[in-house]
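The other protein chains are all here in position, but one chain of the complex has been omitted.
The block that comes next holds chain A.
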Amino acid sequence: MEAVALRNLSKVYGKEATRAVNDVSFTVNKGELFGLIGPDGAGKTSIFRMLTTVLLPDGGSATVDGLDIVKDYKQIRSRVGYMPGKFSLYPDLTIEENLNFFATVFNTTVEENYALIKDIYVQIEPFKTRRAGKLSGGMKQKLALCCALIHKPSVLFLDEPTTGVDPVSRKEFWDMLKRLKEQAITIVVSTPYMDEATLCDRIALIQNGNILSIDTPANVVASYPEKLFALKAGNMYALLQAMEHYEHTLNSYAFGEYMHASFRTDVSEVDVKNYLQQQGLQGVEMKTTVPTIEDCFIKLLKD
């Protein structure tokens, strides 16, 4: 049975009737780590808020744990864990006080579910008398995760939990999510970072309130239809310009220290290099590369 199911869920904002979420449908299976991947403003937070019952949908319906998000909001609220994108604990309470507060609000105690948060809590325990407002970004996220987990939720909603967190803490955070998954907790997580997508069981790519694709990360990557090349040259700007105007180019864009390009026809490396030489580019390096989620995303956006 699915833990979360959305059927044509929509959310409209303001007088201009901006469709922040447009007929979105997907399901999340029990025990799955499901990722909602998309840039800022894609509608991720609106979806999370509707699923956690704090926002009413303008169309469609959804269930969490088989409970309707509008009708059964009270039951849903007591069984899901929610970590909003913005740090939302009490900055003037200490780590310990925040944790105890949320434990009591959910009618439980820290001791009762300590096993669940132990791995995470031991990392911040040395600072337990420090006020939450004085913690570093990574520690804040760990505390927020502890508070969201303290009542042993059946579904955990994490809205951009790693935004504004350093790379090391980000990696630690995802390791924690993997361990939580083993405890049979369904996790729905959103992130604007494409590299984190591969860490999910399944992902939904979302843009402007529309779902572009839903699949496992491996399948999303495998479904990339063209051969993808990485190119580099001394003058990257000129290279980008030249590739843009090349008659066979399908997609071309900067990608880290390289640029990625795909072609309409089966052109050979030599053809491309010759063309670039004609354009006056020196020291061109070209190789085939494996598409990443980001490449898939860019491709889906162009279509």
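Rule of thumb we're sticking to: a contact is a pair of C-beta atoms (placed from the backbone, for glycine too) under 8 Å apart; a residue touches a chain by one contact, two chains touch by 3 or more; residues count from 1.
By our rule, contacts and distances are computed from a predicted model.
Protein name for the hidden chain, per its UniProt entry and selected from "ABC transporter permease", "Glycosyltransferase RgtA/B/C/D-like domain-containing protein", "ATP synthase subunit a" or "Fe-S cluster assembly protein SufB": "ABC transporter permease". The chain omitted from view is touched by exactly one of A:55, A:214 or A:238, namely A:55.
When the omitted chain is restored, the residue from A:6, A:37, A:62 or A:80 that touches it is A:80.
Remark: the omitted chain is touched by one listed residue; of A:68, A:97, A:119 or A:294 this is A:97.
Think of the hidden chain as still there; on chain A it touches residues 49, 52-56, 73-74, 77-78, 80, 82, 84, 86-93, 97, 100-102, 104-107, 147.
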